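Take a look at the structure set out below.
Other chains dropped; remaining ones untouched in position.
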Amino acid sequence: MESGRLEAFSDGVFAVAITLLALELAVPHPGLHHHSLTDQLSEHWPSFAAYLISFLTIGIIWVNHHTLFHNVAHVDRPLLFINLLLLFFVVSIPFVTTTFADYLRDGGFQASVAGAIYNGVFAGMGVSFGVLFWWTIRHEHLKTALPPGAILAAVIRFGIGNVAYLAAVGIAFVSPAAALLISGLVAVYYMFEQTPGRKGGQGPREGTGNGADKARQFGAGRDTGAAGDAGPDQDF
Amino acid sequence: MESGRLEAFSDGVFAVAITLLALELAVPHPGLHHHSLTDQLSEHWPSFAAYLISFLTIGIIWVNHHTLFHNVAHVDRPLLFINLLLLFFVVSIPFVTTTFADYLRDGGFQASVAGAIYNGVFAGMGVSFGVLFWWTIRHEHLKTALPPGAILAAVIRFGIGNVAYLAAVGIAFVSPAAALLISGLVAVYYMFEQTPGRKGGQGPREGTGNGADKARQFGAGRDTGAAGDAGPDQDF
């Protein structure tokens, strides 16, 4: 089976989850509270910080999901369920984001619990994605087999994120704000890590034909689609 | 007509319904209540249990929908309406999940009514899926006709789930928590039932060419897509 519909369903879930994040920002209507809008916006800074970080994290996991399935030729039933496990954590993000933001304002032990849950869900998402990656390699579902170097690089990269999330679960009990900061740093790390040499802007399609770069890109692979642009397309 | 757009619309509905489930988890903001987060999380256990079961149930019905339409060559107008009936029950799941979770905490007759409605919606979803399956067979809409053994196996499998859901409607009046447990067990049953011999991990693409396994898989069929991987793809 091809991965088209798995991707469509997953895209729907990613899209709804990322849009619902902003729904939770809702500022109380005037008249219900005695606070002004400016007071409320400055009071709600943890909501906006957590919203930004969660938006970026869902965005990155979508980009990675996209990259991974671009190279998946074959989908079996266990893969559907591993994907559901990943989506389970994605779907929980709006809930844990609001909860963390609400309790972070008050501080104390409750904020620590909320921060531990928040980073716990991110860790669960990271581990699920790792299992998804492992399943596609192990069961030879890929269109283009990955060189061992690419697999190792991917494992190291997954490891860094997951270790950071798990550390943040513990750190939340020392400082909930530090736990939020860590999840933000992981998002920034994943955003830039995979694209060395791109920011300099050496011209169009820079970095292709670069072996080290290529090795770092799991999920790379020639596009087997109708467009037939098989040549310089590994730079994704 | 091909089934592409029916699947896209259904995927959208499944994706929104499964994501809205978690929206309902929302813990009251601190300050509105005098309960701490930890108290609220432990008080809300029925919400989390019901959320998990409903998530898994929608996930499974999506997997089955996916499997069924993978083998559907031809969609007619009645099929669109039978599919709408299925989606009607899917769309109701977030509502009945929250209602059941809220009333389960209080117990009593009201919890029984909520539990009966919860399992009634699952039964309605199961029966609609059975009608959908029956319509595709009866009207020769399939790409690959199913052997009689596969049809019988599918009917038995549908029967077990639907009988369990209908039994849970009655059991809800004895014990609402037992009714919740039954819907959870049905989800676990459907999760594993269709993939015997897969969990052992006998290597990639295990189980293909296994007649008994194949017979159990309604919806199997060669992929007629552009990828052309027609050979060992029946193992979905």
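Letters A and B name the chains as they come in the text, with residue numbers starting at 1 for each one.
Keep this in mind: a residue touches a chain if its C-beta (ideal position, glycine included) is under 8 Å from a C-beta of that chain, and two chains touch if they have at least 3 such contacts.
Small disclaimer: the values here were computed from a predicted structure and weren't measured.
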* Given 2 visible subunits, total identical subunits the whole complex contains -> 4
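Criterion: only the chains that are shown with their structure count from here on.
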* Any idea which subunit B residues touch subunit A in the complex? -> 7-8, 11-12, 14-16, 18-23, 25-27, 29-31, 36-38, 41, 55-56, 59, 62-63, 66, 70, 191, 194-195, 198, 204-205, 223, 225-227, 229, 233, 235-236
* **Complex contact set, residues of subunit A against subunit B** => 1-2, 5-6, 8-9, 11-13, 15-17, 20, 73-78, 80-81, 84, 87-88, 91-92, 94-95, 98-99, 102-103, 105-106, 109-110, 113-114, 138-141, 224, 226
